[in-house]
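For chain A:
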Amino acid sequence: MREPDATGRTDAPLFEVEDLTFAVADRTLLQPLTARLERGRVHGLIGHNGSGKSTLLKLLAGQQSPSGGRIAYAGRPLAAWGRRAFARQVAYLPQQPPAAAGLTVRELVGLGRYPWHGALGRFTAADRERVEEAMRLTEVAGFSDRLVDSLSGGERQRAWIAMLVAQDAACLLLDEPTSALDIGHQIQVLALVQRLARGGLSVLVVLHDVNMAARFCDELIALHSGRLIRRGPSRELMNAADLQAIYDVPMAVLPHPETGMPVGVAL
Partner candidate 1 sequence: MRAPRPSRREAVAAILAAGAGLHPARNAAAAPMPRVAAAGWAGAQTLLALGVVPLALPEIARYRALVAEPPLPESVQELGLRSEPNLELLTALAPHLIVADAGSVTSPLARIAPVATFAPLRPGRRPAEAAREATLALAARLGRDAEAQSLIAAHEARLAGAAERLSGDRGGPLCLVSDAFGNRALVFGGNSLYQDVLDRVGLRNAFTGATSAWGHATVGLDQLAALDPTTRLVLLTSRVPDARTFLALRPLWRTLPFLREERVTVLADILFYGGLPSADRFARLLAERLAPGNAARG
Partner candidate 2 sequence: MPPVGERPEPRAGWQRPALIVLALALAALALALRDLALRLPPGQWGAALLAPDATDTRQMLVHLTVMPRIAVALLCGAGLGLAGAVCQQVLRNPLAEPTTLGISAGASLALSAATLWAPGLLAYGREGVALAGSFAALLFVFGLAWRRALSPVSLVLAGLIVTLYCGALASALSLFHRDYLIGIYLWGAGFLSQQGWGVAAFLLPRLGVAAFLIALMVRPLTLLGLDDEAARNLGLGLTGARLAALVVAVSLSAAVTSAVGVIGFVGLAAPAIVAIAGARRLRDRLVWAPLCGAALLWLTDGLVLLIPTGYREVPTGAATALLGAPVMLALLPRLRKGVLWRAEPAAAVPRAARPGLVLAAGAGLLALALWGALAFAYGPRGWSWAGLTGIAEMLPWRGPRVAAALAAGAMLAMAGMLLQRMMNNPMASPEVLGVSSGAALGVIVALFLTEAPSRVVQLAAGTAGAFAVLLGILVLGRRDAFSPERLLLAGVATSAAFGAIVAVAMATGDPRVGTLLTWLAGSTYGVDPGEAAGFLAAAAILAGLAPMLARWLDILPLGAATAQAVGLHVPRVRLVVMLAAAVMTAVPTLVVGPLSFVGLMAPHIARLIGLQRALHHLVGAAILGALLLTLADWAGRTIIFPYQMPAGLLATVIGGPYLMWLLRRR
């Protein structure tokens, strides 16, 4: 496998996309889209069902090839990145993580070290240390020897995020990491994501719930019918007009009774 010489330029923006489009058969899922994402922030990707959020995330993660346009990560076109080199930079969590039949939490997290040691390299003490640290950060160390499939939804999601952390990537791409969780677990997981970002990671997370997005993300990116329609700091986007444009239903924005944060409500 061809290894890119470096990890890309750290001064370059995280992601740059230009005229990015994606179509399957006769359906266009993403209209020409141009944007750039900065480092060290939590970006929330919002929009109604079928707006193209997941598609955009998959394209950025290199899971799918665009129909047209360009994507660059850290100043290098995505196609120029080797698979493993890219995996050392960008970690991706699919919407429904598959069953991890027979794996313990520690083993699952250990798989996150693959981009660093490859198929045949030694699993070194440094790798082991990274795994322990990732489990500590995500607070799954307490059940590291349990089977992943025996965990509760929130614990399992944290275990998967631990695997992404162990990957030691600079950027996490998360596709609706809270979709199957109850409200308590949602907060738990998103707080973890926020904490990781404070530690210097860049995050792009697809979220269904606009209030959760506003609460935990620095900046929101809204898609509608495959088109980027709004973008801005979370607080600025939380107004009735913008939310109505994004979700196609009349919305009102109220202040949170305790924190005063804006809360969107469908009318």
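These made the cut because all candidates are chains of the complex that A comes from, given by their letters.
General remarks:
Heads up, the rule we're going with is that contacts are C-beta pairs under 8 Å (C-beta built on N, C-alpha and C of every residue); 3 or more make two chains touch, one makes a residue touch a chain; residues count from 1.
Keep in mind that this is a model prediction, so the values were computed, not measured.
Note on chain A: across 1 or 2, the candidate touching it in the complex is 2; the others do not touch it there. Note for the complex: chain A touches candidate 2 at residues 1, 26-29, 50, 61-63, 83-88, 91-94, 97-104, 107, 111-112, 114-115, 118-120, 147, 149-150, 163, 167, 225-226.
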